[in-house]
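Of the protein chains in this complex, all but one are displayed in their positions.
Moving on to chain A:
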Amino acid sequence: MTAVVDVERAGTPAPPAPAAVRRPRRRWAKVVRFRWLLLMMLPGILYFLLFRIWPMWGAQIAFKNYVPFLGIQGSEWVGFHHFQEFFSNPDFPRLLGNTLILAGLSLFVAFPLTIVLALLLNEVRLSVLKRTVQTLVYIPHFLSWTVVVSLTALLFAIGTGPLSSFLDGFTGTETNYLADPDWFRPLILLQTIWKSTGWGTIIFLAALASVDQEQYEAAVIDGAGRWQRTWHITLPAIRPTIIVMLILQTGEILNTGFEQIYLMSNALNRTVADVFDTYVYFTGIQQGAYSYSTAVGLSKAIVGLVLIFGTNWLAKRFNQQGIF
């Protein structure tokens, strides 16, 4: 058995005398020592190079007039032309507005609801009940957007759907909720809440489980009520988690979720449904304006990056734990 170890050693160069050791040499010896592990990692590294790094290199076409025939290298540089075109495009304010409104709804409505649901679940003393409700509310997270949008289409089908007939009962008129631009944002918000609120509680429940129980006992002795305990002990205890989640959410502000918006948009609600993500698809894939749409996508990614580092910096400024 030791023979195998010896065979492994045989491949490595004899260790040089300590006095003669130079840094590159030692590093090389280390590479040799870890060669099998490094080899094992090769497919993964190749993956990151091909599908994560290469696109970043290719994103230079945002500054070029990309012609597929000429290739990325051969296409002509045009500087910030596509960016200027995008920012002066009348579509730009509309896209920005639609994106920010949807992001705002999710940040100011869906996100607090997640925390509220986690707090309510945390107050349940019957663990069977708590687990059952958790099991149920996690389920929608695993359904595809296609299924969620199809469910919406069935529930809001004109005249025949359960929710559309229910709402029609109030207004007295038959509305096509799926095509009505006024209903687009409420429906998107409703889907987001239904799909992600339950799943979002996991992280907060984990934080809540680690709150020091003795603090509650001390608070009870001091005569604190349930609400006071929540306000003065529970919420401060999970504040770091809330802040981390907020930072991550802020970074996602311009990412509205391509699948959901694309599947929910139609010819009649385009004015409110168009967001950056779908705009990139329509201009890039459908119209073939590769350079222009890459410029749009790149602006979005850079703003997202600035936002996430910005909020992180702010959080640290105010003596909170950031994520970096």
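What we mean here is this: contacts are C-beta pairs under 8 Å (C-beta built on N, C-alpha and C of every residue); 3 or more make two chains touch, one makes a residue touch a chain; residues count from 1.
In the analysis below, contacts and distances are computed from a predicted model.
The listed choices are "Aspartyl/glutamyl-tRNA(Asn/Gln) amidotransferase subunit B", "Putative tricarboxylic transport membrane protein", "Carbohydrate ABC transporter permease" or "NADH-quinone oxidoreductase subunit L"; the UniProt protein name belonging to the chain that is not shown reads "Carbohydrate ABC transporter permease". From the options A:A153, A:L189, A:L235 or A:L314, the residue with contact to the unseen chain in the full assembly is A:A153. Checked against the hidden chain, the listed residues A:I202, A:L235 or A:L314 yield one contact partner: A:I202. The chain not displayed touches chain A at residues 1-5, 27, 30-31, 34, 36-38, 40-41, 43-45, 47-48, 50-56, 58-59, 61, 72, 117, 120-121, 123-126, 129, 132-133, 135-140, 142-147, 149-151, 153-155, 160-162, 165-166, 194, 198, 202-203, 206-207, 210-214, 216-217, 220, 225-226, 237, 240-241, 244-245, 247-248, 251, 258-259, 262-263, 277, 280-281, 284-285, 290, 293-294, 297-298, 300-301, 304-305, 308, 321, 323-324.
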